[in-house]
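Take a look at the following structure, please.
Only one protein chain is missing from this complex, and each of the others stays in its spot.
For subunit A:
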Amino acid sequence: MWKWLHPYAKTQNAYQLCERLLPWFVTSALISFVIGIVWGLAFAPADYQQGDSFRIIYIHVPSAILSMGAYSAMAIAAFVGLVWQVRTAFMAMVALAPIGAVVTFIALFTGAAWGKPMWGTWWVWDARLTSELILLFLYLGVISLYASFEDKHQAGKAAGVMAIVGVVNLPIIHFSVEWWNTLHQGASITKFDKPSVAPDMLWPLLISILGLALVMAAIFIRRLQNEIVRRELNRPWVQELVSAAKEK
């Protein structure tokens, strides 16, 4: 696998792979995201306790799960970059951070808008909410640490270490609802038992998760391309790429 994977450490190959993948990701992202959201908003049955307010779940749970998923991906990219000295991995890390930050913000915001009618408050300092807020700060930390170094090689290493150290927060978020008494309900999908959600509510939720994941992946691909071009501005292949785009 290493032999197959290694050529993509070269920025030009990574860029071209992104170019090939992007249209597929954009199309499948739009289709699955729209299906998931519309199904959840209009066709899934209302919750017997929470009525229609529970429909916020179709954006809240996907964004919450994927805020952690994006962080794992970012940390893995940082690890690859630090251990094997792969510049492209740092570029992937930098491309992922703002996406993760926005998705974490969405998870927090929709959680607040769901908490107000159900718990009677926008925000409480309980374990789940606080640890998710810390995740947002970790993303912002990685972004600003990377931005604060003039030498982007140094910047990648420094931000990479921070991203890896921050991984300790992920199990804290996940188990926060078990370790502490919190207002937030326990996990209903991400557990080893059978999911405790009725199938006609679960399916649109799973499709929403897939849809948001693909939306994030599509944005990531374009951002990675941008980061590659930004860092390789004077390479001949970038110059040729831009000249070719001009003629179109």
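Here are a few things to note about the model shown:
By our rule, a contact is a pair of C-beta atoms (placed from the backbone, for glycine too) under 8 Å apart; a residue touches a chain by one contact, two chains touch by 3 or more; residues count from 1.
Throughout what follows, contacts and distances are computed from a predicted model.
The chain not displayed here is annotated in its UniProt record as "Heme exporter protein D", chosen from "YdbS-like PH domain-containing protein", "Heme exporter protein D", "ABC transporter ATP-binding protein" or "histidine kinase". Subunit A meets the missing chain through residues 37, 41-46, 51-53, 55-56, 59-60, 63, 98-99, 102, 105-106, 109-110, 113-114, 116-117, 215, 218-219, 222-223, 225-226, 229-230, 233, 238-239, 242-243, 245-246.
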